[in-house]
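Note that one protein chain of the assembly has been removed; the remaining protein chains are unaltered in position.
Presenting chain A:
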Amino acid sequence: MTLSLFDQFSSPSFLGIPMILMALALPWLLIPTPTSRWLSNRVVSLQGWFIARFTNQLFLPLNVGGHKWAPLLASLMMFLLTLNMLGLMPYIFTPTTQLSLNLGLAVPLWLATVLIGMRNQPTHALGHFLPEGTPTALIPILIIMQTISLFIRPLALGVRLTANLTAGHLLIHLISSAVFVLMPMMPVVAILTAVLLLLLTMLEVAVAMIQAYVFILLLSLYLQENV
């Protein structure tokens, strides 16, 4: 029984072919392509407005050197948002529940920001290890702590996304199983649990959007420190 709860998160493969490639590539088909028209339909207009607004908002605090990352972060946001939101549908696999995927996104991007900082402005980047105004006695401990904090960032990024989505999906699975099992036995309790499921679903929708945004926001913050 315990095993079957986590079976939903095993990376799907069909006849030995990993299906996660499909799961990663096909949501692209749902995103409308901006046409060469001046005025297009509502979906394209809304998407254009959203991406423009989001990118503007995200890159306000960054200096011009960081604006090179705009296409990457904007497209990553759309990617994560689509994957997360689609995963809420029934029978759909959410690739972002896989730690491998999330670490695969987090580690290279975090490492890129660190290397950019070390290469272009090493003094400034190393200065982050010792915030201003620390008492002299605390300096050794603080440097160790900052180093640990630096190296835990990619892990935190990846695990945050994985854990949030996995936990959400697991909860939905559990509560809907509970409703399903309780329905013939205690319908009133089942109905109450169904209300809980509804609330949880709304929460999961919010979490899906927020987690994608937080991932991108933290990356932009790391970039801000280093670029």
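In this section, a residue touches a chain if its C-beta (ideal position, glycine included) is under 8 Å from a C-beta of that chain, and two chains touch if they have at least 3 such contacts; residues count from 1.
Just so it is clear, contacts and distances are computed from a predicted model.
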Which protein name, taken from UniProt, belongs to the chain you can't see among "ATP synthase subunit b", "ER membrane protein complex subunit 1", "Protein Abitram" or "Protein transport protein Sec24C"? "ATP synthase subunit b"
Which residue from A:10, A:45, A:63 or A:100 sits in contact with the chain not drawn here? A:45
Please pick, from A:60, A:89 or A:137, the residue that touches the omitted chain in the full complex. A:89
Please identify, in ascending order, the residues of chain A that touch the omitted chain? 15-17, 21, 28-29, 33, 35-43, 45-46, 49, 88-91, 172-173, 176-177, 179-180, 194, 197-198, 200-202, 205
